[in-house]
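To start, the structure itself, in structure tokens.
Heads up, one of the protein chains got dropped from this complex, but the rest are sitting where they should.
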Amino acid sequence: MGARNRFAERDIALIALFAALVAALGLVPSLMLASGVPITAQSLGIMLCGTVLGSVRGFAAAGLFVLLVAMGLPLLAGGRGGLGLFVSPSAGFLIGFPVAAFSIGWIVERARSVNAFWAAAGGAVAGGVVVLYAFGIAGMALSLEKSLGEASLLALPFIPGDILKAILAGFITMSLARMRPDSVLSRRNRHFKR
Amino acid sequence: MITLTSPHRTRYHDLPAGFKLASLCVLTVFLFSIDSLAVHLSAVAGIGFLYALGGSRFVRAGVRGLLPLWPFVAVLAVWHAITGSLITGIGIAAKLLAAVGLANLVTMTTRLDDILGVVRKLTLPFFRFGIRTGGLDLAVALVVRFTPSLLRKGQSLATAWRARSCKRTNWRIMVPLTLSAIDDAERVAEAIRARRGS
Partner (left out) sequence: MNNTNKPLAVLSNVVYRLNGQTIIDNISLSLNEKRIGLVGCNGSGKSTLARLICGLVSPSSGRILVDGADVSKDRKSAIEKVGIIFQNPDHQIIFPTVEEEIAFGLSQTGRDDSEARRKARDFLNLFGKENWADKPVHSLSEGQKHLVCLLAVLAMKPKLIVLDEPFSGPDIPTTRRLFRYLRSLQESVLLITHDVAFLADFDRVVWIESGKVFMDGDAGLVLDEFARTMERRGETDDYADFAA
């Protein structure tokens, strides 16, 4: 495994650029999305980390983004950042970002026979909504001292928006696959160049 | 890039980053493991005092850092008013304010490169068989360098859209934006390889 785990320059660059993409998306609230839905595109960026980069690199990109937020860069939507976020009720979502990206990538990598839209949208719903909200809801339950059921009530209003983003992640990944098949690394031949 | 470090210098800026982060960990664990209204309220008071020592501008910045919590505090207020357990609610809110206030205090008084130094030490064992040394610094620098440039690209794509359409931009401009992130990464990797000679 040693050689496969090593990140080459290209991987570091891809991971950093996708972390930057996630950050940039947080700074343009609701600019890119379907009209009239005032949601930030940041979690869409996390989904793309998984659908485009795949599990390991997607995890690293989302993890790098979260690390930078923790270190005090105001990269989270609305210009927020810092350690306070990691003890606030929404901490679970932040901590769940890398895990969500990993799960999405893991699913997309295993669904190569499915067309790009369904693989990416399905992966994004499972990882970017189900997994992410499991973390987010657990975090809220812990910090607000509520039961999981009660905490889910708080998260409920945001789920439709994130399902919409998962579908958009599907469309975007499909377009990328159509425009430049080799850009969707998660669906490239596993042994491409190591 | 702007960081959240307070430009207004306080005595806390001079404390070693490792010490601040370790204390933060211990105090946060303590706050969350203790279930006592008196302890939580005195923690809020104590942290308020720590901010107050930094001067009025520092206090204002601290209060701004706590503002994102208000929806949760509002939810707690409503919930516990309905269930008739306001005291419990106040306790939870106080614990939250204390924990977030303390963590923000560390963020506000610790420079990015000092935190990076601590992160580097902590993650060393991982990177021994993962990213090669310097990979993390490089990745951090790249994010800081490319976030504004991707933002600008997004804005020019949105402008190009508006030049030809009255409708609002939608997800479609994400496709060329994502591609440009991939292309930038390829170019950066080449530049790094050229300089590292590997």
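Note that the chains are named A and B in the order they appear, and that numbering of residues resets to 1 at the start of each chain.
The rule is short, and it goes like this: a contact is a pair of C-beta atoms (placed from the backbone, for glycine too) under 8 Å apart; a residue touches a chain by one contact, two chains touch by 3 or more.
The structure presented is a predicted model; accordingly, all values stated were derived computationally and were not measured.
Quick one: say which of B:44, B:102, B:173 or B:188 touches the chain that got left out.
Residue touching the absent chain, from the options given: B:173.
Of A:55, A:88 or A:175, which sits in contact with the chain we cannot see?
Checking the options A:55, A:88 or A:175, the one contacting the hidden chain is A:175.
May I ask which residue of B:34, B:122, B:160 or B:191 touches the chain that does not appear here?
The single option touching the absent chain is B:160.
Even though one chain is hidden, which residues of chain B still touch it in the full complex?
Counting over the whole complex, chain B touches the hidden chain at residues 153, 156-157, 159-167, 172-173, 175-176, 179-180, 183.
Can you name the residues of chain A that touch the chain not displayed here?
With respect to the unshown chain, the touching residues of chain A are 175, 178-180.
By definition in this document, only the chains that are shown with their structure count from here on.
Taking each chain's centre as its mean C-alpha position, how far apart are chain A and chain B in Å?
From the centre of chain A to the centre of chain B is 17 Å.
Applying the document's contact rule, which stretches of chain A touch chain B when the two form their complex?
So the residues of chain A in touch with chain B come to 2, 5-10, 12-21, 23-25, 27-28, 31-35, 41, 44, 48, 52, 64-65, 67-68, 71-75, 78, 80-89, 143-146, 154, 168, 171-172, 175-176, 179-180, 183.
Which part of chain B faces chain A closely enough to touch in the complex?
1-5, 24, 28, 65-66, 68-69, 72, 75-76, 79, 88, 92, 96, 99-101, 103-104, 106-108, 110, 112, 115-116, 119, 129-132, 135, 138-140, 142-151, 154-155, 158, 167-175, 177-179, 181-182, 184-186, 188-189, 192-193, 196, 198
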